[in-house]
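Apart from one protein chain that is not included, each protein chain of the complex appears where it belongs.
First chain written, first letter: the chains are A, B and C, and each begins at residue 1.
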C-alpha cells in the first residue's frame, strides 16, 4: 500500500495467474516462487514497474501486481472465518469512518476488517481492536504488517463484552458472537452521533442487537444484507454464475444520541 | 466531516426525525427550521454536543447528528440519478483506493461518488472528475462544499471519452453511458497494476466494457452486482422488507498490466 | 378454463391492453366495457376465436384472451393479501399434489391458492378449505365460480387450529398466522408419506412451524423462499427491473411418517 512504483526487494506483490489463482508473496533477491505452473524468478521483477508480466519456467504468463486492500483481505490467513470484502466495504461506508477516525473494533479475528479500517483511517486515525484470543491477534498483526498498517492499530487482548476503555470514539464496529452485550459499552464509548455497526450471520443475533440498540436510544437503526452476484460475461453467453455465496451475514447500524432526561441510563 | 464536537453556527447538521425523514441543513443563529412536525430553533442546538435531542414547537423529538459520508451521498441534490451508497462502497473497495490515492472519475453527476472518493483519499490524495455537463458540476461542487471536501477535487468540464489528461493514476472510476470508450484512455492513464472500476445499469454496457478491457489486457476482470435487502426487525415479526430496489447496476473491475511485447497497442 | 375455442356470451375473458392493464370480465350480449382508452363492444368478440384483437371506440387495440390460472390468481378480489402465483406454483410443486389429490387447505382467504389447488386436482380430486371468516369465503366462492372450479371445493367456516375433520388426505396446505398449531392435526389427517406445506411471511412463524414438524416426526423438512426478479428485455438495454417485490414469504414443507414405537404421540 506504499506509493513507490517499481518493485523492490522486500515488497509484497500479488503474483497473478488468473481469477482463482494468485499469490501474496514477499520479493526476495535471488529466490524463486514455485507454483504448479512452473517457478518465477524474483530477480525478473525487481526494479520493474508494478503491472509487469513475466513468464514462469514453464512458459506460463504471470503478472506482478501491487496488492490492494481487497487482496490483503482475501489473502488474510484464515484462522477464523474471514469477513468478506463486500461486507467490509458496506460496514466502512455505513459507519461513516474515514481518514482521522478513531475506531473501536471487536473481535480482531484474522484482521481482515481491521486491515480495512486501518487503511481508511490513515494517516491520523486509529483503530483499537479487541479480541480475547491471543493466537488470532498474532495472525492479525502479521497480516497488518504485510499491509504496512500495523502502526495504525492497537491490538488489545481483552473481552469487549466487559467494557470499552476508550471514549469519544467515532465508531464501534463489531463482528462477534454476542454484539448485544457490547451495546451499552458502545453507547458510553461513542461520541454524540457516533456509529455502531455490527455484523452477524444469524437472525437471532440481529434481533437481540437491534433490541439492545433501541433500549439504549440509538437512532436510525437499520439492518440489511448484501447478496453479491457474480456475472459470467461473454458475448452471446452472458449470465449470472451458477454457484454463489448465498449468505454471509446481516449488517446492523445506528447512531448514538444522548439519553433522554430521566432515562434509566441517564446516570450511566 | 470536521472533528469538532460541538455544533457551531455554519455547521451542517443532519436533523433526524426517523429513517424516512431527516434533513441536511446549515445551522444559522436566530433562525428556525420548519417541518410538518413543527419548527426547530437553531439556537437550541448551537453549542450542544452532536447527538443531542431537542423538541420541535409541536413537541416532536428530533436529534441533531453530524452528517456522515452516507448522509452526504443520500442527500446529494438529485439532478441526475444518484449512485447508491452500497455501490459507492463496493466501487471504493474494489478499486483499492484510500488515503493518498490519485483518482480519475467520470461522470461527475451530482457528485455522490465524487464525495465518497474525495472523503477516502484525504488528506494527501486527489480526484480529477470529468463531466461534459457544466450544470451538473455546479451542483456537485455545491455538494462537495457542504461536505468540506471540495479542496480534494478538480472538476473538469471535458469529455473523458476523448482522452484523459492525467497519468500515473491509481484508479479510473466510471459511471457513464459508454465506459468502453474510456478503456483505452484509462490504460494509458493508469499506473502499472492500477484499477479500472465501472458502474453500468445494463448488461449490454457490461459486455462491451469487459470486451474492451480484455482487448487492452486488463487482468482480474470481474463483474458483479450487489442486491441489498433491508430487514424489518421486530421480535416475533422479523422478515425481509416487502419492497426493495431490485437493481441499480453492475460493477465491473480489473487491473492494468503492461501490454505484451509485439502487441498492437505497444506503441500507444 | 373450459376447452371451447370461440368466445360465447357468459364466458369470462381477459381483456388485455398491456402488462399493467387487463380486465377479467364477463361477456354480455349488447353491452359495452368501458376503459380509459375507450369502450369495447362485447358483440365484436362473441363468436370469435380466443386471441382475437379488436379496437376500442378510441381506436386502441385490445386482445380477448381466455383467462388462465395465473390470471384468475392475479385478479382474485383482494379482501386479504393475496398469495403470489410464484408461491402458489412452488407450494403446489413441493406438495406433490395433482389430478386426483385430496387436499385440506387453510385459510381460504380470497381463494387464490384454493383456485390453483382446485385447478390441479381436477377432475377427480377435491379441496377442503377452512377459514373462520365467512366474508372471505363468500369472495373466494365467487372467484372459484368465475374460474368454474367451485365444484371441486368445499368451503368450511371452521377454525382449523381446533382440528381437521378429514383423514387420509394427500396434502395439508397452510397460509395462516399460526401454522404450528395445525401441525398435530395435519399429522392425524395425512396419509402416510403425505405432504404438509406452509407459507409464512415471518421468520418466527417459520421457526415455530419447523419445530412443531420435528416434534411430530415429519421428515424431509425444508424451508425456502423464492425471490422473483423481472427482467426488462430490450436489445442494448436489457437489465433487471429497478423495483421488485423483495419478500412475500417462506415456504416450509415436509412429509409425514409414522410415529416411532413408544413415541408420546403413538396413541394420538
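Brief remarks on what is shown
Going forward, a residue touches a chain if its C-beta (ideal position, glycine included) is under 8 Å from a C-beta of that chain, and two chains touch if they have at least 3 such contacts.
It should be emphasised that the depicted structure is a prediction, and the values quoted were computed from it without experimental measurement.
In the entire assembly, the chain absent from the figure touches the shown chains A, C. The omitted chain makes contact with just one of the residues A:7, A:69, A:190 or A:203: A:203. Of the options C:24, C:40 or C:88, the residue whose C-beta touches the omitted chain is C:88. Although one chain is not shown, part of chain A still touches it, namely residues 201-204, 229-230, 235-248. Chain C residues in contact with the hidden partner, per the touch definition given at the top, are 1, 3, 5, 16, 19, 22, 49-53, 63-66, 68-71, 85-86, 88-90, 92-96, 98-100, 116, 119-120, 122-124, 168, 191-195, 203, 206-207, 210-211, 219-220, 222-231, 233-235, 238, 250, 252, 255-258, 260.
Keep in mind that, in the parts below, only the chains that are shown with their structure count from here on.
Taken together, the touching pairs link the chains end to end in a line with two free ends.
Note on chain placement: the centre of chain A and the centre of chain B lie 20 Å apart, centres being C-alpha means. Chain centres here are Cα averages; for chain B and chain C they lie 44 Å apart.
Residue positions of chain A touching 2 or more other chains: 203.
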